[in-house]
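Of the protein chains in this complex, one is absent; all others appear in place.
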Amino acid sequence: MKERAALDVSKLPLHGMGAASPAWWGTCGFMLIEGSAFALAIAIYFYLFSIAPNWPIDAPVPDLSPGSVLTLLLLASIVPNILVSRWAKARALAKVRIGLIVMSLLEAAPLAPRIFEFPAMHVSWDENAYGSIVWTLLGLHTAHVITDLIDTLVLTCLMFTRYGDNTRRYGDVEDNCLYWNFVIVAWLPLYVCIYWVPRL
Amino acid sequence: MKSTSALPPLALLVSGCSGAQSVLNAEGHAAIELKALILGIIFVCAVVWLLVTIALVLALVRRRDRNDGAISERKAAAVVSGAVGATVLVITGLTIASFYTTRALSEAPGPELTIDVTAQQWWWRFTYGGSNSADAFATANELHIPVGKVVRLRLRSSDVIHSFWVPSLAGKQDLIPGRENTLTLRAERPGVYRGQCAEFCGLQHSHMALFVIAEAQADYERWAERQRGPVAEPTEAEAVAGKAAFMAKQCAACHTIRGTRASGTTGPDLTHIASRRTIAAGLLENTRGSLAAWIADPQTLKPGTHMPLVPLTSDELRQLAVYMEGLE
Amino acid sequence: MMPGKVLNSNVAQPLVTILFFLLLVGLAALIGLARQPRQYRTDPPVAAALNQLRLMPGGIGGAPPEIYFALDRPYETSAYDLSQGKRLYSWFGCASCHGDGRGGAGPSLLDGWWLYGPSVVAIAASIRDGRPRGMPAFGSRMTTDQIWQLAGYVKTIGAYSASLAAPSRNDDKHTRPAENRAPAAILFNEAPPVPPRSDQGPSP
Partner (left out) sequence: MTEDRKQSPLMDDRLDDAELERHLLQSWQTPGGIWKALATVDHKTIARRYIVTAFVFLILGGLLAVAMRIQLAQPEARILDPDRYNQIFTMHGSTMMFLFAVPVMEAMAIYLVPLMVGTRNIAFPRLNAFSYWIILAGGLLLWISFALDAAPDVGWFAYVPLSGPEYGSGKRADIWAQMITFTELSALAVAVEIVVTVFKQRAPGMSLDRIPLLVWSMLVMAFIVIMAMPAIMFASSTLILDRLVETQFYNPAAGGDALLWQHVFWFFGHPEVYIIFLPAAGMVSTIVATFSRRAIFGYLPLVMAFIATGILAFGLWVHHMFVVGLPRLGESFFTASSMAIAVPAGIQVFCWLATLWLGRPVFATPLLFVIGFIVTFVIGGLTGVMVASVPFDTQVHDTYFVVAHFHYVLVGGAVFPLLGAIYYWFPKMTGRMMSERLGRWAFGLIFLGFNLTFFPMHILGLLGMPRRVYTYQPDLPWGGLNLFISLSALLLVSGFLVFFIDVLRAWRSGLPAGPNPWKAATLEWATSSPPPAYNFRRIPVVDACDPLWMHPEELAVTAGLRVDRRELIVSSVVEALPEARESSPRDSIWPFWAAIATSIMLIGSIFTPWAVVWGAIPVAVTLIGWFWPKGTAEDAS
């Protein structure tokens, strides 16, 4: 078949940012998958709630303090997170490097109260279905925190190498910030479920 | 090799005592309603299928004119919309029909008899008269009900999920551990109706049958009276020896024969086993031969069943079978 | 350039896939030789042989019959037999004296102390023939096969380390970790054992 040049694309950028980047859409796709998983876990929480004669089953309500501290820590990390994202968009290498170091610390910080959250449930995962679901919710979210933390650490290292100053890396940083926002937002309904629903 | 020993009793299999196990052989109130609905829906769907197939054949073989492009495109759009509209109508109709059948079935009057059904791997326990009343009794794999009476079954499982299904009487209902379901039956005609577990429940899911015997009220009363009554004491010498063997061997640890020392609850109650038509959950006709075959080697007849192979001498085996045969 | 041409991607890909399959199916067949099918029926002669327990004087410790090893110690290694044993534990009312395994009227099975030694044959003998001070004999109530299944199970729950073949928790309410997860080791010092005699088996 004969070819007829109809469109010149040579002036297009070599890498799209934001919604013009497949990586951004891929991140959104995985957020949708994990969002579905979180939604399902919450649905199961309420299902078990609905069939239990009393809730929590055979346990006092969980202590508020570690979970609330963690929530505050997560919320506090939103501002620097968004700043890092902006700096990445502006390709400010030095600021992104510092921001990523700060974010690494801020993402590691919630793991400390998280350790105390498990005993604060006053129930073990193998005691009853209530214990199983709250431990699962916490475990699921912890897995996301750790995943994003590792991602941030790797990106931080990467930004200090010769590959750092590159549109793709800035895109990666933005996507990583987006994902951390997702980790924070996903926690809020879990927090309400785990700590406040039993208090209703 | 192993299986050859199993063949003779298998060949002796029931002729008279198996009722048909068929949706189309409806003899219960619910099953009759369901049969009408099922045949109705099948008829409607068959017509729909026929129409679609005719349309397909015509579309493939019709003679084509040179230029019927634009006009027939519009006509096709109209026909397609019409067909979609018809689809909506048909499925609305079927939904309404199915809804009314559901309502008709759940509007049964209060039960005149309640029976507890407990399913376990791989047999059915039926307990009449509540669990702790004095004249309560239990039987296995054979449910007797009075004709024309509304019978409520309380369905429980003591291990995995099973499903109670006697198609000639009613639709199926699952027995789920941790839950209690109910199923209401009303047999319209006397008869023997076969049923079977319908939810996969492990190794011997295939051999977990039951029989429902619907009989006139008087017959039912007579049957219940006899079931409630004490065990038949053996008189024949062989049977007496069989009883002794039963008590001395492992049998008594799992089975109950009321009025004797045997009070195990793991296996079926054998007090009136001779009054039942089949043994081993519908596997074999209840004859002396198949009783002996079953006791001799349950694992070959029903691999995986929880009844163990108890080593017995041939004398003991014969005596046990005679004793069982006398437990009317 | 020649090998590259021969193995150009069009031909190489399906080849690689098929090779992969053959390799792994072959591997499977190899391991498959070692597979262990579930046994539902114990031949009466085998059962009779299994019933020949050789015990030390006093009924403490002993050696299983030769056939037990010929069968490859099924009652300790087959998950199916172990879970059947677990079923028998409740069916034959073991719990009425031994509770969930931690004892009651009878001694604990989990504290690491075996009054008659920790070997499976001693446990089987205890079940079959009974023991002084209240352990009834089950020889007339259970078949040899069942006694071995139950003995295998009891040995597992009181084992010093978890084994891969182990039944897991019951669906009724339970009060201690399941057999597959934690061996009884965490309970070894829970209850003070009956004062041991040196010939009544090793202490943990």
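Just so it is clear, A, B and C label the chains in written order, and each chain counts residues from 1 on its own.
Quick note on the criterion: contacts are C-beta pairs under 8 Å (C-beta built on N, C-alpha and C of every residue); 3 or more make two chains touch, one makes a residue touch a chain.
Please read these numbers as outputs of a predicted model, since none were measured by experiment.
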List the neighbours, among the chains on screen, of the chain that has been left out. A, B, C
On subunit C, where is the contact patch with the chain that was removed from view? 3-10, 12-14, 16-18, 20-21, 24-25, 27-29, 31-32, 34-38, 40, 79-80, 82-84, 164-165, 167-173, 177-178, 180-181
Please identify, in ascending order, the residues of subunit A that touch the omitted chain? 1-16, 19-22, 25-26, 29-30, 32-34, 36-37, 40-41, 44, 47-48, 51-52, 57, 125-133, 135-136, 150, 154, 158, 162-163, 166-169
Residues in subunit B touching the chain absent from view: 3, 6, 10, 13-15, 18, 20-24, 31, 33-34, 37-38, 41-42, 45, 48-49, 52-53, 55-56, 58-60, 62, 64, 69, 72-73, 76-77, 79-80, 83-84, 87-88, 91-92, 94-95, 97-99, 101-102, 105-106, 159-161, 163, 165, 167, 170-174, 176-179, 181-182, 194, 196-206, 209, 282-283, 303-304
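We take it that only the chains that are shown with their structure count from here on.
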Inter-centroid spacing, subunit B versus subunit A (mean Cα positions, whole Å): 53
Please compute the C-alpha centroid of subunit B, do the same for subunit C, then give the distance between them in whole Å. 36
Here the gap between subunit A and subunit C, centre to centre from mean Cα coordinates and rounded to Å, is 44
The answer for subunit C against subunit B in the complex is residues 40-42, 44, 47-48, 87, 91-92, 140-143, 145-146, 171
Per the touch rule, the subunit B residues reaching subunit C in their complex are 2, 177, 203, 248-250, 252-254, 266, 297, 299-300, 303-304, 306, 308-311
